[in-house]
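This structure is in structure tokens; I'll ask about it shortly.
Note that one protein chain is taken out, while the other chains of the complex remain in position.
By letter and in written order, the chains are A and B; residue numbering begins at 1 in each of them.
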Amino acid sequence: MTRADYFAILFAVLLLPYLYATQWTGDKAGTTASIMNGDETTHASLTENRTLQINGVVGTSTLKIEDGKIRFTASPCLGKQCIHSGWLAHAGEFAACLPNRISVAVLGEEPRFDSINF
Amino acid sequence: MNNNPDGTADTKTGITITTTPEDHLIAWLAALAIAIHIIESVLPSPLPGVKPGLSNVITIVVFVLYGWRTAVWVSMLRVLVGSILIGTFLSPTFMLSFSGAVASLIVLWLASRLPGDGLGPIGLCLLAAMAHMFGQFYIAYLLFIPHEGLFKLLPLLMTAAVVFGIISGIIVRSMLRHLEKDANDITAPNRNEQE
Partner (left out) sequence: MKCRWLSLLLFATLGLTACSESSPPVHKAKLFTLGTLVDVSVLHEDEATAQRAIDIVEAELAVINTQWHAWRDSPLTSINQQLTKGETITIDATTHAFMQQAQQLATDSQQLFNPAIGSLVALWGFHNDDRPEDAPPTTDKIDALLKQAPSMGDITLTATTLSSSNPAVQLDFGAFAKGYAIDQAIARLKQSGIEHAIVNAGGDLRAIGSKGKRPWRIGIRHPSASGVIASVETHGDESVFTSGNYERFFDFDGRRYHHIIDPRSGHPASGTVSVTVIHRNAATADAAATALFIAGAKQWPQIAQQMGIDEVMLIDDNLTIYMTAEMAKRIHLEISDAEVKIIGDNA
């Protein structure tokens, strides 16, 4: 190991806690799912059980919301990795179907709106 | 690397390109990299298409033995052939492999400019793996899923990159020890640029 190797390891060791501190949101139960289709984001409450059909680039992806959780149940992609991601229930959890350009993130504490007009 | 467009004409015209043991080794390493690339493609990942980059092992062995330019060739060959064989050529997955490979090559280029002792196999693999992961991640964010939620995955992905980077560093170190003995017989022009 050279001196530069030690520096590289030190860099990695410093970077990881920094990333966790700034990007990690813990496992608070989520309240809303933010669903992104292409460039368009929509939101769905996780309290309402239902099935969503979303038309993406290559076909229709199906998302299921059940008892505060959300998951991909059908997808036109080849790898089906989005379905293998399973249920998402905690804030920060994320699943995506890359070929269909559809992604789902569970949002926690942060309310959907900064202010309500009525 | 046997450039022989017409096998029958070969003996008559006498155009034969002799391959060196070095060429054979590079071909073998590229083939190995492609094999690893394909095996890796079936590994699950929280972000589809984003991979730890185990085939970086080969890229870095080539980098240490034959220098940066050869590493670029092997790496690009691996991404192209690997994706054609899996059938993901020019798909999002291919773009991610490609950007990961480019990012780690950039880091290797920087490393090759380091003065003094430079980086050993472990440091090279670690930084290349992190660059590889971040390159893929950033392209995924920019091109495919510009979803802020994606950043929540970054700590996990980078942790995986660090772990795989160190593991592949150890693999590269022992591979180099074995190859060193064989390589002593080969004239390797760019060998051990930094060491």
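Here, a contact is a pair of C-beta atoms (placed from the backbone, for glycine too) under 8 Å apart; a residue touches a chain by one contact, two chains touch by 3 or more.
For clarity, every value in this text was computed on a predicted model and none was experimentally measured.
*Asks:* Looking beyond the chains shown, say which of B:57, B:127, B:140 or B:175 touches the absent one.
*Replies:* B:127
*Asks:* Taking the full complex into account, what residues of subunit A touch the chain not shown?
*Replies:* Here the touching residues of subunit A are 3-4, 7-8, 11, 14-15, 18-19, 22-23, 112-118.
Basically, only the chains that are shown with their structure count from here on.
*Asks:* Which integer distance in Å separates the CA centroid of subunit A from that of subunit B?
*Replies:* 30
*Asks:* Which residues, counting only subunit A, touch subunit B once they are in their complex?
*Replies:* Per the touch definition, subunit A meets subunit B at residues 1-9, 11-12, 15-16, 19-20, 23-25, 34, 36, 39, 41, 79, 81-82, 84-85, 92-94, 96-99, 101, 103-107.
*Asks:* Would you pull the subunit B residues touching subunit A in the complex into a rising list?
*Replies:* By the definition above, subunit B touches subunit A via 44-49, 91-93, 114, 116-120, 122-123, 126-127, 130, 140, 144-155, 158-159, 162, 165-166.
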